[in-house]
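Please read the structure below before turning to the comments.
Excluded from the complex is one protein chain; the other protein chains are retained at their positions.
Our next item is chain A:
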Amino acid sequence: MSVQADTARRRIEELLRTNEEQIIGRWAKIAKASSEELSELYRALLASLDEGKNDLADIRGLLADLSRSRARAGFAPSDTARAVFGLKEVVFELAESDADWAEAAGGLVWFSRLIDDLGLYTFETYTDAREKIILDQAEQLLELSTPVVKMWDGIVAVPLIGTLDSARTQVVMEKLLQTLVDTGAEHAIIDITGVPAVDTQVAQHLLKTVVAARLMGAECVISGIRPQIAHTIVTLGVEFGDIVTKASLADALAHTFRRAGIEVGRARQAHVSIRAENA
């Protein structure tokens, strides 16, 4: 750094130090942020300048925290960046009214670059934080959307809703097979009423799940085949072979009751009695 630029820089640093209160007040107004938050940032900035080695680790850490908390609160990334850039505006105004304008102007370039860097850094952390939120939500959705419910003693059902991609099918299959082991159930119903379209990939996933369940000694029924889905599957040319499919979950349950030898009847006083055969 040339001697001239160095003095200009020191001039700005001097400006920052002597007008701390005024700058923070004005900055808080422009950035629409609390002055406590900003004065913490401001002090970190001054401290990093003090060391004179452009060691921005502390202020970056603070900015990352600010950026992350704003991402969670739903602020736009430009708002967060603008909060940082606001400081530039304040310092420029101050430098303009400075007696030694020419000298300060040289330092402004340096200062502007510093603030740009910090602003971009908040943008980066903001994006990272957002990305992480999205990833977490996707994972939560994966967990949420695949319950295995017990329908009856020895009968479990998986109501599928939404899009079936490879990752979700994997989760569904694992959960279903594990439940078959845990509960000792011998019958499973996969209900696809909530799946908007069955293409060859979805069909293949379903077929594999049924075959896997069979390998474990369980019988599997696919239910919730609506007319338009049936039409599409036939036209596509997908064959479900000897896999039992039913239009509704009720049909599938009735079928499974028959296969399991469970009788459900209506008693005289509108009372349901169940009897399982000892097979």
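Just so we're on the same page, contacts are C-beta pairs under 8 Å (C-beta built on N, C-alpha and C of every residue); 3 or more make two chains touch, one makes a residue touch a chain; residues count from 1.
Note that contacts and distances are computed from a predicted model.
Not shown: a single chain whose UniProt protein name, out of "Serine/threonine-protein kinase RsbT", "NADH-quinone oxidoreductase subunit H", "5-oxoprolinase subunit PxpB" or "Amino acid ABC transporter ATP-binding protein (PAAT family)", is "Serine/threonine-protein kinase RsbT". Considering the whole complex, the residue from A:24, A:41 or A:198 that touches the absent chain is A:198. Contact with the omitted chain, checked across A:74, A:217 or A:237, is made by A:237. Taking the complete complex into account, A:165 is the one of A:165, A:182 or A:263 that touches the chain left out.
Interface residues of chain A facing the missing partner chain: 163, 165-166, 196-201, 203-204, 227-229, 231-232, 235-238.
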